[in-house]
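Shown below is the structure under consideration.
Shown here: the complex without one of its protein chains, the others still in place.
Now for subunit A:
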Amino acid sequence: MNRFIQIHLDEEAIVQTDPPQTPAPPMLELSRVVKSFGPVVALRSGSLRLQSGSIHALVGENGAGKSTLVKIVAGLYRRDAGEFRLRGEEVDFTSTAQSKAAGIAVIYQEPTLFPDLTVTENIFMGRQPVNRFGRIDRKAMRREAEELFQRLGVRIDPDRPAEGLSIADQQVIEIAKAVSLDARVLIMDEPTAALSGVEVDRLFAVARSLRDEGRALLFISHRFDEIFALCDTVTVMRDGAYVATTPIAETTVDEMVRQMVGRDVTELFPKTPAEIGEPLLEVEGLTRAGVFHDISFSVRAGEIVGLAGLVGAGRSEVARAVFGVDPYESGSVRIGGKGLPKRRPDAAIREGLALVPEDRRKQGLVLESSVSRNVSLVIRGQLAKAGIITNGFENRAAKVWASRLEVKTNALSTIAGTLSGGNQQKVVLGKWLATEPTVLIIDEPTRGIDVGTKAEVHRLLSELAGRGMGILMISSELPEVLGMADRVLVMREGRITAEIDRADATSENVMFAATHATGAHS
C-alpha cells in the first residue's frame, strides 16, 4: 500500500492492521509525567503505554509535548514528576547510555552515520567483534550484518560506504543497529518526513517485521494516512498533556484531528476559486545535466500550480534554479515577461519572485538569529534610510508580519530556532511576503508542521492567490496537491511527465505519472 491513499481511509486499511494484543504487562509505561524548564512547562501530564508486538502512533501538534516525552524515554531529560516503568519496573534514566542499555532505541529523522565508513562498520560502530588477536573480525561483522539485513528483508550492500545512501536507507541502518543491540522498544521520530512513497513502503515492511518479532514500536508522524496504514493504536497529545489512546480501528481522521486541536477542523485544503490572469512566471527549456531536463511551464496570476513527484524527482532543484541559487545550463526564466539572469537570487527578488525553500532550518531561516532579523533580512535594503538601518526599523517591519501571520512568540527578539516548526514556517513566510512578491514558489509548505498551522498556511496561500499572486507549490503530500492546486505538474527523474487540470487530477493519475516512464502528457 502506498502512502498516497486518501486521507479518508477505506476499509482495506482497517482490516490490514491488527487490534492491540491482550493487556499483558506493558513494555513501557509512562503516567502523568511532568517536565518543566524554568518557568516553561513542556510536559504537564504525559502518559503512554507501549505493548510488545504492537506499533503505537503518537500524534499531536508541534508543542504538544511529544518530543519532550520521547527525550525522557531516551534519557536526554529527567522527569520532574510522574511514573516511568519498563516491563513493570520503575526506571529513572540519567543518560542516553542507560536508556540504550535498557533496550530502548530512538531513530531520529536525520540519522547520523559516518559517511566514510561502510554500512557494516556503521552498524557495529564502537562494538566491533574481535578475533583472538584483538583485531577487528571483519568476516564475522560482515556475516552478522548480512543476517541482520536478511531478517529485516532489507537489500542494502553491507560493503558500500554510508555516503550517498538515501535518508530512508540510512534510517534502515539505524534500525538494523538498534535490532543488533536487541532493542525491545524502538521509537521513530517522524521517520517518513523526507521519504518518497516506495521508501516509506520499505520502512513500513521493516517496522512490521519488527512488530512480529514482539518488539514495541512508537511511531511519531504528522501523516494520518501512514498512521492508519501502519499502526495498531494511537495516542493523542495536546498542550503538553495526554488526551486519549484509541485502537486505530475505532478512530477516524476527523476524530484524531479534533482531539489534537481541541476543535473541529472542517476543511484542511480550502483553495477557493480565483480569477486566473496573465502568466507571471514563464520557464522554458530549463536544463541542468543529470538533474533536470527541458523543464517548461508557466504560472499565472491567481493560480496555484502544484508540482508533484517523488522525492528526488528534481522538483526542488528546478525551484532553486528558477530562483537563481542553483545554476542551470540552458533555458530561460521570465517574470512578468522580463528575463532573469542566471545565479542571481537578488535579481529574482527584485523582479518579484520569492522562494520559501524546502529546508526551513538550513535554507529558510538564520536559526540563531532573532525573529526580527529573519523577517527583515531580505528587505533590509528597503528598510534602510539613507543607507542606515536600525533595530527599530527591523522591529517595525517584523511586527507587521508576525502579527499578520500570528507567529506564536512574545518578543521579536526571540531566537528563530527556538520556535516550533509551524511558527518557524510562518516566520519564513513572513520574511518572503514582506518582499511583496508577485510569484511565490513554496517548497513543501507544510512539512513537519501541525494540523492547525497547516490549515492556516493553506488558507493563506489560497488568499494570496485570490489577490492575484502566482504560486508554484511543491509538495510530496498528495492530498495537499489535489486540494490546493488549480493545475498539477508531475515530475519524474528530472522531467515533467504530466500536466493535469484540477478537475481531472486524482491520486491515481498523479501517482502514475510520478512513477511510470510514460506519463499522461506524451
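The rule is short, and it goes like this: contacts are C-beta pairs under 8 Å (C-beta built on N, C-alpha and C of every residue); 3 or more make two chains touch, one makes a residue touch a chain; residues count from 1.
Here, contacts and distances are computed from a predicted model.
Trainee: Choose one: "Response regulator", "2-oxoacid:acceptor oxidoreductase subunit alpha", "Autoinducer 2 import system permease protein LsrD" or "Molybdopterin synthase subunit MoaD". The correct choice is the protein name in UniProt for the chain not shown.
Mentor: Not shown, but named in UniProt as "Autoinducer 2 import system permease protein LsrD".
Trainee: Hey, which of A:S99, A:Q259, A:Q424 or A:S475 is the one touching the hidden chain?
Mentor: Of the listed residues, the one touching the omitted chain is A:Q424.
Trainee: Which is it among A:R334, A:R459 or A:R495 that touches the chain not included here?
Mentor: Missing-chain contact among the listed residues: A:R459.
Trainee: Of the listed residues A:R49, A:K71 or A:R492, which contacts the missing chain in the full complex?
Mentor: Candidates A:R49, A:K71 or A:R492; residue touching the omitted chain: A:K71.
Trainee: Determine which one of A:P115, A:P129, A:G262 or A:G381 touches the chain that has been left out.
Mentor: A:G381
Trainee: Just the residue numbers, please: which parts of subunit A touch the chain that's not shown?
Mentor: 37-38, 40, 42, 62-63, 67-68, 71, 76-77, 108-110, 190, 193, 325, 345-346, 348-349, 355, 357, 360-369, 372-373, 376-378, 380-381, 383-384, 387-391, 395, 398-399, 402-415, 417-421, 424, 431, 433, 448, 456-457, 459-460, 463, 467
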